[in-house]
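Worksheet for the structure shown next.
What follows is an incomplete set of chains from the complex, kept in their original frame.
Read from first to last, the chains carry the letters A and B; within each, the first residue is number 1.
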Amino acid sequence: MPAYATNMRLKFPILALVLEAVTIVLYALFVVYDTGDDHGHGAHHGEENKTHSSSPMTLYPMFQDVHVMIFIGFGFLMTFLKRYGFSSVGINLLLAAFGLQWGLLFQNIFHMHDWKIKVSIDRMINADFSTATVLISFGAVLGKTSPVQLLIMTLLEITTFCINEFLVVEKLGVSDVGASMTIHAFGAYFGLAVARVLYRPGLRNGHENEGSVYHSDLFAMIGTVYLWMFWPSFNSAIAAPGDEQLRAVVNTYFSLAACALAAYATSSLVEKKGKLDMVHIQNATLAGGVAVGTCADMDIQPFGAMLIGTVAGIISTVGFKFLTPVLASKLGIQDTCGVHNLHGMPGILGGLAGIVAAALNKKEGVSAIYQAAGLASSLGFALVGGLITGLIMKIPFLGQPPDQNCYDDSIFWEVPEEEEETEERLTHGDYSKNKTEA
Amino acid sequence: MPAYATNMRLKFPILALVLEAVTIVLYALFVVYDTGDDHGHGAHHGEENKTHSSSPMTLYPMFQDVHVMIFIGFGFLMTFLKRYGFSSVGINLLLAAFGLQWGLLFQNIFHMHDWKIKVSIDRMINADFSTATVLISFGAVLGKTSPVQLLIMTLLEITTFCINEFLVVEKLGVSDVGASMTIHAFGAYFGLAVARVLYRPGLRNGHENEGSVYHSDLFAMIGTVYLWMFWPSFNSAIAAPGDEQLRAVVNTYFSLAACALAAYATSSLVEKKGKLDMVHIQNATLAGGVAVGTCADMDIQPFGAMLIGTVAGIISTVGFKFLTPVLASKLGIQDTCGVHNLHGMPGILGGLAGIVAAALNKKEGVSAIYQAAGLASSLGFALVGGLITGLIMKIPFLGQPPDQNCYDDSIFWEVPEEEEETEERLTHGDYSKNKTEA
């Protein structure tokens, strides 16, 4: 691929501005404030409206927690690569900023009254949620795609997500309060399908930049810890107010705590010298939040949540150690962040736990059969949607970086001169030294 | 200027302790808890009291969001300089910690009952707000001023801010819920006026340290993303409870989302190779929060907010690329962080949008003429206050660093030995190596 194809100067601004312009026109036509005229009469609006309460701001602190997870959590989690931090945080912000606008439109297109979508805090939460699918998939193709490709993926993935979510949650009445199936499994397998289509044989033996440095691993821990802390908000934000919401918080809190112990233990166990591996700690400690998602508002009791979290922490760590290399070498799926281990398998585990919990009547009105259908639908839409999206993203004109420029910010970003060079000059106090001499 | 003048050992501690002592005496005389005796009767207290509700803690989550913006947001946003991170986060904390004490006093001096100022959460929010003006101005003079100069600036700027705010909001009844005019434009032009007075011809050709390194840009993104996420809280914290507050949240949410797309697109467009520039992403993505401030609680509808955000993102990016160099070379205004592009022009844009919205009756009881007067007053107080403050800060005794020590923490901070030196030893595992040999 000729290098100039990665110059974004025209295609990226045009695409971004056209998408934004179209979005603004659609908002001008269809989106208004939720003036609260129909508060309390929203039962026919679907799940999110159950959370309506007397004040329109009740859920605002929860919204901000979720907001932090999306923009700090996902963004910094991916900064672990030594030379891809600008893209991780920066493109994460770009995709989520566009995604939330698009998500709010498409999630509510089936719920319009008088052709109007009414924006409330719970719909903003759902809009943020919809972007999570894209950010998970972004992790699978991190370092190997252009901003243009990723904006297209955002558009297509959120649209697909909204269709699946509507079918699963609205039509089938599947319970998935923390979205193990509709967001985590969906986002992971969508991304893996895209990664399969974009397979790069040239990266079979790894890449110079596909690793961390000391400080990039610490930046990534900012993302990890924020996701870990605020996951109870993610899993409870759209739960029914009162005891169910409390249950979702409590279950997620304990699932994550148990998961952390399991991930640390397993990480040490699978390494010859018993050392902890940052990749496991950054990711597998979070698997408990994913896996308890579907059951979070069910009556599984704290110890049930802890069991789910423990299993999730173990399979996620084992996945990073043993499965990711196999996926790359045998199936041609190069999963940069290992989203299969953090969102894929734990998402499926969450869906399975939901089926079992439904069969055990842990939540009223929930059916094991429909839960299973919800899981199948999410996986099906993810794989088909991801394959088609991957094929579209493969069009050469979209600026996909060549192999040697993967995992490297400098292909799409202005990157400052090297630190060591500067530091050397500072160390020697030689301010007169000309840059070209250094 | 002789080097010893920058030794802070006596002047800084004395100034800081005297300011704190005076503040404590004034608090002992005038400041008490808001025991809630007059809850619900506060209409004559001015804007902030409209937000009082049955529980004294209702606004506390909003307060904490604003608190994070002030201390993490502003603090880390300025860490982009390669060798000025300690000062950025550290002096930011110092100035805001003093500023909030001073701001709470002076903002409420006209609202005392029985000579008492009653502290409630909404007054703490306003106290935090008052410090934002100083932190914006700090950005204009970042790297070129001493802690003593900056404490003096804090004292004078907050005092000036309180007078202007009282006139504009209380006396003229101007609507400025997100403070585009009274905080952002005010803080920016105050800082630019100070920067003009402190003009350094010796820095015309730039400075070795006036740039970023890879990791300093990532630290700055922590600030950016927190400001971006919590800006809806900034713009809605003192809005009237209920639908107006929701409106302020929704408008800011969408303005920022649209602004992000516009800033990314413009950043790529103005650079020959189409690459994104971290300076633009760190700053211009936030201009939508500034620009929608005045109108945030008005009935401009989501698409109106998105239009404002889009325009703000474009002019801010263009300002960084083309206007900042001109301001420095032609007008002698060396604006380190480009606050003119993030707070100045978007603040004026916000004021103008407010005038238009008022003319279109987008908020009851708001007059376009008075809105215009509020903008003019804010700019006038900023420029005159900034010029006078700059002249006072120019007194040599105050420890202003010489040109060659600008943008360098080590003039006012103990700075650890260089990282590379340490790493070298670690790499070679040579623990016996004596430091003096290295």
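We take it that contacts are C-beta pairs under 8 Å (C-beta built on N, C-alpha and C of every residue); 3 or more make two chains touch, one makes a residue touch a chain.
Fair warning: this is a prediction, and the values are worked out from it, not measured in the lab.
Engineer: For validation: placed chains = 2, all identical. Expected total copies in the complex?
Structural biologist: Counting every copy in the complex, the total comes to 3.
Basically, only the chains that are shown with their structure count from here on.
Engineer: Taking each chain's centre as the mean of its CA atoms, how far is chain A from chain B in angstrom?
Structural biologist: Going by mean C-alpha positions, chain A sits 32 Å from chain B.
Engineer: Can you name the residues of chain B that touch chain A in the complex?
Structural biologist: Against chain A, the touching part of chain B is residues 61-62, 65, 82-83, 208, 211-215, 217-218, 221-222, 225-226, 228-230, 233, 241-243, 245-247, 249-250, 253-254, 256-258, 260-262, 264-266, 268-269, 271-278, 281, 285, 299, 301-303, 306-307, 310, 404, 418-421.
Engineer: Mind pulling up the chain A residues that touch chain B in the complex?
Structural biologist: Listed in rising order, the residues of chain A that touch chain B are 7-10, 12-14, 16-17, 19-20, 23-25, 27-28, 31-36, 55-57, 60-61, 64, 67-68, 71-72, 75-76, 79, 83, 85-86, 89-90, 93-94, 97-98, 100-101, 119-121, 124, 147, 215, 219, 222, 412-420, 422-427, 431.
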